Each structure stands twice: as structure tokens, then as C-alpha cells.
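Only a single protein chain was left out; the remaining protein chains are all shown in position.
Just so it is clear, A and B label the chains in written order, and each chain counts residues from 1 on its own.
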Amino acid sequence: MPSWLNRSQLVLVAALLAAGLAQFFSNHLDSYVLSVAMGVGINIVLASSLNLINGFTGQFSLGHAGFMAVGAYTSAVLTGKLAAQLNPIFGGHIYLLFPFALVVGGLVAAVAGGLVGAPSLRLKGDYLAIVTLGFGEIIKVIFQNVEFVGGAKGLNAIPDYSNLFWVFGTTAITVYTVWALLNSTYGRGFLAVADDEISAEAMGLNTTRYKMVAFVVGAFFAGIAGGLFAHLNNSINPSGFDFNKSIEIVVMVILGGMGRHTGVILSAILLTVLTELLRQFGDYRMVIYSLLLIVLMILRPQGLMVWPFKNPLWFYLKAYWPFRMLARRPTS
Amino acid sequence: MTELLQQVINGLSLGAIYALIALGYTMVYGVLRFINFAHSDVFMLGAFTAFYSSRAMGRWGFASGGFLGGLLVLVISMAACAAVGILIERLAYRPLRKRSTLTVLITAIGVSLLLQNGGQMVFGVNPKAFPNIFPSQTFKLGGLVINSNQLVVLGVALALLTALHWIVQRTRIGTAMRAVSFNATAASLVGIDTNRIISFTFGLGSALAGAGGVLYGMNYPSIEPLMGNSPGLKAFIAAVLGGIGSLPGAALGGMVLGFVETGVSGTRWSTYRDAVAFAILIGILLFRPAGLLGRNRIEKV
Partner (left out) sequence: MSATGLQLNKVTIRFGGLTAVSEVSATVRPGELAGLIGPNGAGKTTVFNLITGVYSPTEGAIEFAGRAITGLRPFEITARGIARTFQNIRLFGSLTVFDNVRVAFHLHLRQGPGQSLSRGPAFHQEERELTERTRELLEIFKLDRVRDEPARSLPYGDQRRLEIVRALATQPELLLLDEPAAGMNPAEKVELMKLIQFIQERYKLAILLVEHDMKVVMGICQRIHVLEYGRKIAEGTPAQVRENPAVIAAYLGYDPENGPTK
């Protein structure tokens, strides 16, 4: 059996096919369940992409929602205001226009990631956190002030292009990308940079480049998630991409154990579902949420998902094999 | 000309409020090397305590609206906030004393969210009109319109800053605070009870934030549970601008930011004023991370 080449990419292809299949049968599902499922997928993308930056490369970024916003707005503009110009290029085929819009959204978000990363990444710890927070807020303020994208009121009537295939397909690609990137000698460099930057640099690693790659790739997927989000909720406004949203994503990463692939996926699922369940409690929701956060940090800061292998839930979630592959400890 | 003077006065009072909040951030960072995200919500609690206590006082027949009444409200708010600050430190931060910065930061965010959302639950989401706790009069000085509240804000801020300076420089506990901020281990080795000092620092910083909340309420029409976010973030920027860990720096940073914000509000870029504050933050961290008055720390390799 040849090396991992075939296995991991085969799994990816299988996952994409599964997503397609799921989409095919999606008519039988309740639309609420569908939207929650898609929400889960989007959050997995957000959490995994932030995990690359925070968890694996150790850069504390609190502005991830800003990149999401960039992707959301860009793709919405492409499928909305610019649809008339773009449609002829794609022969009116939405299944070409939509991924195009998503990818462009991701690329613009990646550029934003580079712009934010370049000055910020020479800072450490608290300071980096605050600066990324600041950038996230600046992005929000900019969107609030640009009339072309609706200003503070945001964009409405965004077409309903998100479906299970696009969402879960993106999820599969994101998870594969983060995993594949890290599972190589090159990829170990991210972990080294997170562990001890001075030491990493002394061993010949260009720490700035590693951090930038993490930032840009993370921002790219956040942008795509934003696009999927926009076309799921049909309307977006700047205040939905504020600091609170960034914190939500950060919590998913921390809960999942900062730098564990499966942990972060599970925690994204858990938290999305939990948010839905707590919605019935109205105002109490955020109070409970914040209390949980505090208690968790005091009692179990390494996250809830540190031993996914022993968690039985896990086996029932998807096919056994891809998870087993993902859960394999990152050593040689 | 009068416009300019008007802006100066506005800038001064906004700056004073930012300075008071910024001092809390910087003091806590000084002794614990940690950014207390929940500080801005203590500020909010100060405003609400003033709101409810002045109402209570009115109901119970105290001279509400009188000058002494106003002072009493201020003192109550400051005391309440000091207590809250100390409580938060004991319950949420002390258990995490040895953990990584990230863990504590997230906890602080959790506390902040708790206070905000709890506030929304308890106080209601809608803004409340802040009452006049001090007797209010408006003076007109040749085109300039000054409200006595603004004068009170300036006066109180000045008094508090002076008191703080005296405490930190002239008292034993202030010296202990400074010792802990330089080197906590060494401080404990010379017999300073670091836990007590840290609690005291939190109490002091929170009291100032509470006062800031009261003063803010006096200058602005309404208060609501999320009001701490924006001034809190800006006061933090002020603290960094002045040099985090430096008390005069925080005061200076607060004033500078107050003036800059007031200035920007007066131009047509007014809606970008928040972004301007962040741009300042980013600029400072990139070009002069130690801040205006801060000291540079070099990591020993």
C-alpha cells in the first residue's frame, strides 16, 4: 500500500462525495435541521481555520470575525450587485458562480489576513491579541461606513445558494488542508514556532513566514465560511461580525484543546448545537455561556476534547476511517 | 474660537474619564502582567450603581440632587465597584495565577461577558436616562456653554488623580504596590503580602473605573449594560499609548485619546472615530510598543 498520499486524499474525495450525496437527499430533511447542520459545518471551518493560527502556530488572534466579514461581503456583492455582469461569464450556472464568489471572497479575506498579519505578527501574546481585535473592529467600522454594501444596515436579499454540498465540501477541504499542512516536516515548523519562537528561528525557521502563512490560510477559509454564512442567512450586517463573534470562534478552539484537529471539530459541533439548544433560554443563554467559559478555564483549560480516542460519541458521528486518520497522533 | 474652547472642554472631560479607566487597566497590568478585560464592565456597574442608589436616596428622602447627595452617590458607586473588583479577582483570577496568559485572558473575557449579559438580564436591555446627581446649572460665558456637570467631572477627576498619586507615592501600601509591579517575587521576599496588595490594586482600579462610570453618566444622556465596551477599549488603548504599567502614562494617554476623539468627532470623519482610536493603538504597538512613558522590557535569551 503506497504512502499516505492515496489515503488522505482518498478520504477527502470520499468526504466530498458524501457531501454531494447528503445534498441529494437533503429534500427529506426539515429545513431547520438543514440550517443547523450547515451552521455546524460553517463553524467547523471557522474553528479549524482559527486553530491553525491560534492552536497550532500559537498566535493569539482575536479578530477572526473580521476575515469572515470580508469574505461574506465580497461573495455577497459578487452574487448580488455584480451578478448581472458575472452571470453571462458562467452561462448563468449558479453552481459555477457560487464557488467563484466564495473563492474570491476567500482570496480577498486572505489578502486582508496578510495586511493584518504583516504589522501585527511581530507582537506577542496579549499585544497581538489586542491588535488583532483592533483590526477586527476596524474592519467592522469600515463596513459600517461604506454605503455600497449597505452601511450599518448591511446587505439583504442574499440568494440562498448555500447547501449541504457546498458547506460540507468546504468543511472537508478545510480540515484536510489544515491537517495536511501540519503533517509534514515543514508543518512541524508551525508547532515549533508556537513552542519557542527564538529557538525556532535559531534552527533556521523563518518564523515570520510561518506566522504569515498561518494567518493568510486561516483568513482564506474564514472568508469562505463568511461567504457560506451570508448565503445561508440571506442577510448580513457589520455587527454580526464583531468581537463577540470572534470570541465565539476562539472559545470553540480553546474548548477543543488548542491544536487538536478532532477536538476542535467536535467542539465546534458541540457549541453550535448547544447554542441552538440554549436559544430557548433567551437572555439566560449568554449568561450561562459565559459562566461555562469561566468554570471551564478554571477547571479544565486544556479543553474538553483532549482524548477524543476515548470518546464513544465520536465513532457514531461519521465514517470510522476518516476520523481514525485524523486522530492519528502527529508524529512521524 | 469659542468652538475650539468648547471642544477643549469636551476633550478634557472625555479624557479625564478615559484616564480614570485607563489607570485601572495599567495598575492591574503592573502587578499581574495581565489585561483585565472585565474592567470596562466594572465601569458600567459604577454608572448603574449610581443610577439605582440616587433613585433609592430620592425615595428615602435624602437630599437627592444636592451636592452632598451627589458625593454620596459617587462614594457608594466607587465602594461597590471596588468590592466587585476584589470579588472578581478572588473568584476568577486568583485560581489561575500560575496558568498561561491565554487561559486568564479567556477567563477575563468570560467575566466580561457575564457582567454584560447579566447586566442586560438584571437591568434590562434598554438604555436608561441617567439622573442629575449633582445640582445642574448651565453657564454661558460669551458663546461658551458649560454645564456644571462638566465642571464637576473635571473636579472629581482631578481630585481622584491627585488622591491616587498620593496613595501610590506617599503611602506604604502604594509603595508595596509599586514593589510588586517591579518584581513580585522579590516583593514577597521582603515581606509584602502580594495577595493583599493585588486585591488592593484591583479594588483601587475598580473604584476609579466606577467613578469613571458615574462621571460618564453625568456627561452623556443614557446608560445601558453594554456601555462599557467602547470606552473600555479606548481607555485600554489610552493605557497602551501612555505605556502600560505606567500610571502617569495612563493619565496622559487618557487625555490624549479624549482630545483626539473629540477632535475627530468634530470633523466629517466622525463615524470613523472608533477606527481612529484603533489605528492609534496599532501605530503605537508597531512603532513604540513601550508607549509614550513606558519602559522597554528585553527578553533574556
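Simple rule for what comes next: a residue touches a chain if its C-beta (ideal position, glycine included) is under 8 Å from a C-beta of that chain, and two chains touch if they have at least 3 such contacts.
These figures come from a predicted structure and were not determined experimentally.
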item	value
Contact residue for the chain not shown (choose from A:200, A:255 or A:269)	A:200
Omitted-chain contact residue, chosen from A:117, A:189, A:227 or A:263	A:189
Residue numbers in chain A that touch the chain omitted from display	2-5, 8-9, 177, 180-189, 191-192, 195-196, 198-207, 213, 217, 331-332
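The rule is simple: only the chains that are shown with their structure count from here on.
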item	value
Inter-centroid spacing, chain B versus chain A (mean Cα positions, whole Å)	35
For the chain A and chain B complex, residues of the former touching the latter	60, 119-120, 122-123, 125-127, 129-131, 133-135, 137-138, 141-142, 144-145, 198, 243-244, 247, 250-251, 254, 258, 283-284, 286-287, 289-291, 293-294, 297-298, 301
Chain A-touching residues of chain B, taken from the complex the two chains share	34-35, 92, 95-96, 99-107, 109-114, 116-118, 120-121, 229, 233, 236-237, 240, 271-272, 274-275, 278-279, 281-282, 285-286, 289, 299, 301
